[in-house]
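As you look at this complex, bear in mind that one protein chain is not there, while each of the others sits in place.
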Amino acid sequence: MSSRLSSPNIQLNELGKLHHFLTLEGLKAHHLTEILDTTESFINPNTNEIKKVPLLRGKSIMNLFFEPSTRTRTTFEIAEKRLSADVSSLDIQTSATKKGESLLDTLWNLQAMQADMFVIRHAQSGAAQFFAQHVAPHVHVLNAGDGQHAHPSQAMLDMFTIRKHKGDIFDLKVAIVGDVLHSRVVRSQIQALSILEAREIRVVGPKTLMPEYPEALGVHVYHDMDEGIQDVDVIIMVRLQNERMTSALIPSEKEFFKLYGLTETRLALAKPDAIVMHPGPINRGVEIESAVADGPQSVILEQVTYGIAVRMAIMSIIMSNAAQLSQHHAEQTSQQTQEQDAKETS
Amino acid sequence: MSSRLSSPNIQLNELGKLHHFLTLEGLKAHHLTEILDTTESFINPNTNEIKKVPLLRGKSIMNLFFEPSTRTRTTFEIAEKRLSADVSSLDIQTSATKKGESLLDTLWNLQAMQADMFVIRHAQSGAAQFFAQHVAPHVHVLNAGDGQHAHPSQAMLDMFTIRKHKGDIFDLKVAIVGDVLHSRVVRSQIQALSILEAREIRVVGPKTLMPEYPEALGVHVYHDMDEGIQDVDVIIMVRLQNERMTSALIPSEKEFFKLYGLTETRLALAKPDAIVMHPGPINRGVEIESAVADGPQSVILEQVTYGIAVRMAIMSIIMSNAAQLSQHHAEQTSQQTQEQDAKETS
Partner (left out) sequence: MSSRLSSPNIQLNELGKLHHFLTLEGLKAHHLTEILDTTESFINPNTNEIKKVPLLRGKSIMNLFFEPSTRTRTTFEIAEKRLSADVSSLDIQTSATKKGESLLDTLWNLQAMQADMFVIRHAQSGAAQFFAQHVAPHVHVLNAGDGQHAHPSQAMLDMFTIRKHKGDIFDLKVAIVGDVLHSRVVRSQIQALSILEAREIRVVGPKTLMPEYPEALGVHVYHDMDEGIQDVDVIIMVRLQNERMTSALIPSEKEFFKLYGLTETRLALAKPDAIVMHPGPINRGVEIESAVADGPQSVILEQVTYGIAVRMAIMSIIMSNAAQLSQHHAEQTSQQTQEQDAKETS
């Protein structure tokens, strides 16, 4: 266990419940299962429609996107509105920081505007953690992607999608294909699969995109795609960032597709009922063939829908934990007062 | 009748009611009249104030603007909020497509975020129709302007403004002045006036900006402004796009104003109670003199107000048609079950 994991987990409150949501590292299976179960409750089982509920009425959520994102930002905003929260979205690249204000001053100012929760995306690893260390005790921070570090809500929607199709994750073989080294999504996926004790986690890709010490992550590395997806229950394709191409970590899109692209022929090597996932946006003909992306085993668009419900679950759990903690403190105070009274009376 | 008109109209459902709103082509007078009548119901007759109603509460509308627009986008957003819908507006020029995602993948992703209705503006003619062909059956598409093809909600607010001032459109002579050839607004206006059987539709402007086969559109072409507006009930001025000037289709702003600008002197040639319209934003001193734009016969700002109510009408009619269709299907199923039961019993 690394020194970071043994340090008290900043995202848990004194009752061991989620106070922030920064990373899956250090969380227990019951934390993840609670999120998955709560997600279930927001989805109409017949229509896959997501309910509107008043759980966060009167709460103020600020989405701080230091890095552009349409997809993640929009799903968070929709999730917040379905929870009936008051939503502000700030595009911080172009604003306050232009006037030379420090990140921390920006944070404190926004906090003074009475935010109850910040959703943060930032190009630097650790940005969400940094924010969480500096907000007031009643304010919550959600990581919507920080550098190459973590994207835990994406990993949780992936887990939800898998559980929805395959039931218990315990029994599954999962292959993650592509740029494992640089992806915050993959880092969080591997953590989630480990915590939920997936039977086998494989990572598949060229040496230049694989982690240096895979055994430390508890994953098996495959450089041959056909071997890597042999007999798996779940294939998770990773988006190939264009900047990898230009930095010469991979030869060309065409070459990459030949070696690691998911085709119908290759898909046949996995279990017959294997599902195909992708965090989007997909590069057709680079990571994945259209016949597969649009085929019967693809659950890519379901992932998007579940992404809203998963984010609703995370946010409502955090606010409910905060209420529970206040209650706990109130009871403690009341008990202390009674003890004090008893002592004085006697 | 063109082959396109004879093909089944994609925007009508099996009961012949509006399911999408893409173009006025192929619609009947009763479709347009229903929109105009419903618009009336959203406006306080004494104050012209627009009511807030809960007709779309819980519905999620996404405004997808692939082409920039403040005016149309803002009126749609206000209309949606007055209907109590949940509103998301996406500026797509700068977002997902930057990552190389196809238009269709963007659409499917947004649909997976549980949109009930898309409002689309796009620089390419046919974009809204393309979207309508690919959305799920329960999702609705509204065209907020596609290339040079159509801008049907603008045309409907024009019709509403005319009816409000002139009563029945049947009896009216209408002159449309300016760039008729390239304008999606004019294309939709001509369709609306034809469907509502205006007595005479004139188009006025230089040859370079007139359609090649006016008779196919059922309009009369005038190159002389004084003749063109002689004795008309309604004058619709069209915005002169700057790009026309640079492409040498017209000589200069000054020259254009001299030939086709609407001045007080010219306005006197129309009927004494003629109204002056313009979709905005106006170019003062290019298409229209300030004395006319701000004069007693101008209804330009009323058009803006009615634009909100017309959009509320279109959206609420579509959602109400969807509810009616569901009801119809439920009754059919129930009837089939009864017939089946009767058959099995006998």
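Per-chain numbering from 1; labels A and B assigned in written order.
The definition used in the following text is that contacts are C-beta pairs under 8 Å (C-beta built on N, C-alpha and C of every residue); 3 or more make two chains touch, one makes a residue touch a chain.
Because the structure is predicted, anything quoted here is derived from the model rather than measured.
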| item | value |
| --- | --- |
| Given B:22, B:50, B:142 or B:317, the one touching the chain that is not displayed | B:50 |
| Contact residue for the chain not shown (choose from B:61, B:135 or B:282) | B:282 |
| Touching residue (missing chain; options B:71, B:207, B:254 or B:329) | B:71 |
| Contacts of chain B with the absent chain, listed as residue ranges | 49-50, 52, 68, 70-71, 74-75, 77-78, 81-82, 242, 280-284, 301-305, 307-308 |
| Touch list for chain A against the chain that is not drawn | 58, 60, 86, 88, 90, 92, 94-96, 99-102, 105-106, 108-114 |
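Quick note on the criterion: only the chains that are shown with their structure count from here on.
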| item | value |
| --- | --- |
| Whole-Å gap between the CA centroids of chain A and chain B | 42 |
